[in-house]
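What you see is the complex with one protein chain gone and the rest in place.
Moving on to chain A:
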């Protein structure tokens, strides 16, 4: 096992972090929860936890750029994707919950994708991008110092 066994900060799709956990090259890493369930489906002994200090709640927005050629078609596409059948399929196949209250889950899927309740959300820490942008350099240097130590 290489040292350190913590993987890279989560970026992009998280595919590489998932691969590192699968091959036990990393023991701890930030990772999308859907990918954790995919690993569990493959019998990888892994789970995810939210730190006691709190966690981020992040939504994935769709954006239509100003001046887009076909905004009506774009809205139609977004409505299609956000419709209950697709969101239900997403939860069933990739283990991501939908923000839509119209989406229903099978009990088995619900156990995986409904990972927080209203009390948990109160612990959520809002992402302060001003702080993040200010501190990214210092945090990166700390991360690099820890890695090469």
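The criterion applied here is as follows: a contact is a pair of C-beta atoms (placed from the backbone, for glycine too) under 8 Å apart; a residue touches a chain by one contact, two chains touch by 3 or more; residues count from 1.
Quick note on the criterion: contacts and distances are computed from a predicted model.
Missing chain, UniProt protein name, picked from "Cu-processing system permease protein", "Sulfite reductase (NADPH) hemoprotein beta-component", "ABC transmembrane type-1 domain-containing protein" or "Xanthine dehydrogenase YagS FAD-binding subunit": "ABC transmembrane type-1 domain-containing protein".
Although one chain is not drawn, the whole complex shows that of A:52, A:72, A:131 or A:148 it is A:148 that touches it. Although one chain is not displayed, chain A still touches it through residues 1-2, 4, 7-9, 16, 20, 23-25, 136-137, 140-141, 144-145, 147-148.
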